[in-house]
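There's a structure below that I have some questions on.
What follows is chain A.
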Amino acid sequence: MNCAAIKQKLSAVGAEAISETEYDRKGFALDVQVAPEQLVAAVSVLDAEGFFIEAVTGVDWLGEQAALRKEAEAKVAAEAKAKADAATAAGEEPPPAEPVAEQGELPEDALEAVYDFNHYESLCRVTIRTRMPRSKPEVPTISQIYPGANWHERETHDFFGIKFVGHPYLVPLLLPEDADFHPLLKDFRP
Partner candidate 1 sequence: MYILVLSNNLQTYLVIGALLFGIGIYGMVQRQTFIGMLISAELILSGASLNFMAFNRFLAPDPTVGQVFTLFIMAIAAAEAAIALSIIIAVYRNYKSIDTEDVVDLQG
Partner candidate 2 sequence: MIDYLREIISGTWSLFVGLGITIRYFFQPVVTVQYPYQTLPMTPRFRGHIELVKDEETGETKCIVCGMCQKACPSNCITVNGEKREGVKGKVLTEYTLDFTKCSLCGLCVESCTPKAITFSKDYNLAGVKKEAYIFDLKKRLEAKN
Partner candidate 3 sequence: MSAFAESEANETFVLNLGPQHPATHGVLRVKLTMDGEYIVEAEPVLGYIHRMHEKMGENRTWAQFLPNTGRMDYLHALAFNHGYVSVVERAAGIEVPERAEYLRVITSELNRVSSHLLWFGAFILDLGGFSPLLYAFDDREHILDLLESVTGSRLTYCYFRFGGVYNDIDDNFVAGARAFIKRLRDRMPMYHNLVTKNIILMKRLQEVGPISAEMCRKYGATGPVCRGSGINFDVRKHEPYSIYPEMDFEVPVYEQGDSMARYMVRMDEIEQSLRIVEQALDKLPEGPVMAEKVPKIIKPPKGDYYHAVETARGSFGVRVVSDGSNTPYRLKLRSPTFSNLSLYGEACRGMLLPDALALMGSLDLVIPEIDR
Partner candidate 4 sequence: MYVDPEIIRLLAFLVGVIAFAALNAAYLVWLERKEAAHIQRRIGPKEVGPFGLFQPLVDGIKLMTKQLIVPAGVDPVLFKIAPILVMVPAIMSFVTIPFGETLVARNLDIGLLAIFAFASVNVLGLLLGAWGSRNKYAVISAARVVSQNVAYEIPMLVTVVTLVMITGTMNLHTIVLQQQGGFWHWNIFNLSASPLMPVAFLIFFVCMLAETNRAPFDMAEAESELVAGAFTEYSGMGFGVFFMGEYANIVIGASMATILFLGGWDCPLGLFPGVLWFLIKMYFLIFTVIWIRWTFPRTTFYGLLNLSWKILIPISFFNLILTSAMLKVF
């Protein structure tokens, strides 16, 4: 079993993006991005190959879009400035500053669910990510494939409020039974 084969099989089930990463640099071999709908299919592939589940977690990308836009704007501005500088250097009249393009509303920030799988026999840690909008964080459960994912998903639900559709028992695991807050969201205030 090698990582390349897994990569092929995963792309066959429709993963959005797969990149082989440098293990020494990152600590995992395959970085797979799937849509929530393809998640179960992708995990089934790994299950058939004899992977074991290491962890499920989430990442809250609040502010990511704003940052991206800011970066893009900065880039545009830098380019403009570079152009202007070049123009000035060339002794030309700097072109009038272009009006900043009116941009629409920011796209919604995402919550990301991250699944780590590993193999007992060979070294191939596969990371599967799936993104969902923050306002409707829903992703199908994989606890019917890996019963061990049950707790991991409950924990992720505790921390991020990600709803694992079809999960048999989605009640708080680490937080008190009646907890209705999700502490690892970036906008969480106790």
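Please note the rule applied: a residue touches a chain if its C-beta (ideal position, glycine included) is under 8 Å from a C-beta of that chain, and two chains touch if they have at least 3 such contacts; residues count from 1.
The candidate set was assembled so that all candidates are chains of the complex that A comes from, given by their letters.
Small disclaimer: the values here were computed from a predicted structure and weren't measured.
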item: Candidate number, among 1, 2, 3 or 4, whose chain touches chain A in this complex; value: 3
item: Interfacial residue positions of chain A with respect to candidate 3 in the complex; value: 23-28, 31, 50-55, 57, 59-60, 114, 116, 118, 120, 123, 125, 127, 146-148, 150-152, 155, 159, 172-176, 183-184
